[in-house]
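Below you'll find the structure, written out as structure tokens, and then a few comments.
In this view, the complex is presented without one of its protein chains, the others remaining in place.
In this document, chain identifiers A and B correspond to the written order of the chains, with residue numbering beginning at 1 in each.
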Amino acid sequence: MSDDIDQITRMLDEGAPVAPDEAPAGVLEPFEVFRQEKDGDPMRHGGNVLAPDAELAVHYAREMFGRRGESVRLWVVRRADIRVMEDLDLLQPPLDRSFKKPGGYVMRDKLAAARDRAGTTKPGARAASHDRTGRRGDER
Amino acid sequence: MTVTALDLRTQAALGDLVLTMADDEFVIGFSDSEWTGIAPILEEDVAMSSIAQDELGHARALYELLASHLDDGRDADAIAYDREPEEYRHARLLDHGRGDWATTIARRFLYDTADAARLASIGEGWPPLAELVAKIRREERYHVMHALAWADRLARAGGEARERFVAALEALAPDAPSVLAAPDDEAALLEAGILSRPMAEAFAGWRTEVAGILGPLGINLALEPTAGAARSRPAPSDEFRWLWGEFTSVRRSDPGATW
Partner (left out) sequence: MTDPLALDPVLPPRERSERSARRWNEDLPHDERFEHFEAHVLGGGKIEPNDWMPDEYRTAVLRFVEMHANSELMGVLPEREWIMRAPTLRRKLALTSKVQDEVGHAQLLYRVAEDLGKPREAMFDDLLAGKTKFHNVFHYPTRTWADIGVIAWLVDAAAIVAQQALRDSSYGPYARTMQKICWEESVHIMHGRDVVVTLANGTSAQREMLQEALNRWWGPLMQMHGPRSDRSKDRDLHWRIKAKTSEELRQEFLTIYVPRILELGLTLPDPDLRLDESAGEWRYADPDWDELRTVVTNHGPRSQERLEFRRVNREATAWVRAAILAEPRAAA
């Protein structure tokens, strides 16, 4: 801890940029690289590089995941700074949650019952087709 | 604008300028490409290789421009490969080999900053060159960033790294200004607007910039302007002759063949 403070003090004295969130020098660390293939795309994990600090990590990320012009944006993150959640009790909890998804709402039978009651047909049906009762219906 | 819009004297000066720029990029490109596969760190290997490829790409584009300008039946490859060693016009700085990593970084630092000053001196006088230079300058930004990142790390690391780096800078300093030596018939180029300022001015700015970067690192480097026609040399160095022998070997084995 005091080594870090010494380092930061020296950097301040020398006028070098200070990055207090940087890992202490002296370690090659993995940095994960996320890339965006074209404008508007989501960031996707591309892989990782080993580097002594964040500045060189960005250079290396560019080389490993961008030298062919295959990316328009890169995010470079120290692996140690990434928090992982894998707990399936939290991510895939067991009780029913179908009310949260479109697939949880199946209405075919109810709609059929409603049309029967009202004497209507399904909107947008093709003109040439007949529904099961043989009545031609409205197009809207 | 076709080149015939320029008078003969200016055309000759332009051809010479483009050839020197192309030869510089070609020689440093293939020199630094020799790190491919054996650089100090795997990730750095890939980075240095990209930089070397960029230089070779710039050389290729400049040779192609020259080929269309000269229109003497030679294509870019013929200009790049089919000359005798004496006919190459690269700066003296690039007669030095890539050396160890400190020498490579020192040379890249000096070359990339000087080249940036040269590129900033190209005016609109001949649009095909101006357009190409605009693209090259965008690619060269990365080279300067990379050179600065390493110069900083080597200088600050102290010990052997710093010693090697400083020694390399000092060994290269006498020849570094050759990149910004005035081209043949600079006056014609200035008049045509192909150069927007004399090389002496570019040199002065560069020297100040280098002092501004190395000073805070505790390094004082003496850079003196080169006198006269600084791109001529009595004879190509032995090392360059050997390199020439290597890089032309396959082509010379079957002249006229397509590869």
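Keep in mind that, in the parts below, a residue touches a chain if its C-beta (ideal position, glycine included) is under 8 Å from a C-beta of that chain, and two chains touch if they have at least 3 such contacts.
It should be emphasised that the depicted structure is a prediction, and the values quoted were computed from it without experimental measurement.
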item	value
Of A:27, A:72 or A:111, the residue in touch with the unshown chain	A:27
Absent-chain interface as seen on chain B, which is shown	30, 33-34, 36-43, 45-46, 49-50, 52-53, 56-57, 59-60, 63, 76-77, 80-81, 100-101, 153-162, 164, 216-219, 243, 246-247, 249-251, 253-254, 257-259
Touch residues of chain A, complete complex, unshown partner	3, 7, 10-11, 13-14, 25-28, 30, 46-50, 52, 63-64, 84, 86-90, 92, 94
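Please note the rule applied: only the chains that are shown with their structure count from here on.
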item	value
Where chain A and chain B are represented by their mean Cα positions, the distance between them in whole Å	44
Contact set on chain B toward chain A in their complex	41-44, 46-47, 50, 142, 145-146, 149, 216
Partner chain B, residues of chain A touching it in the complex	14-15, 49-51, 55-56, 59-60, 62-64, 67
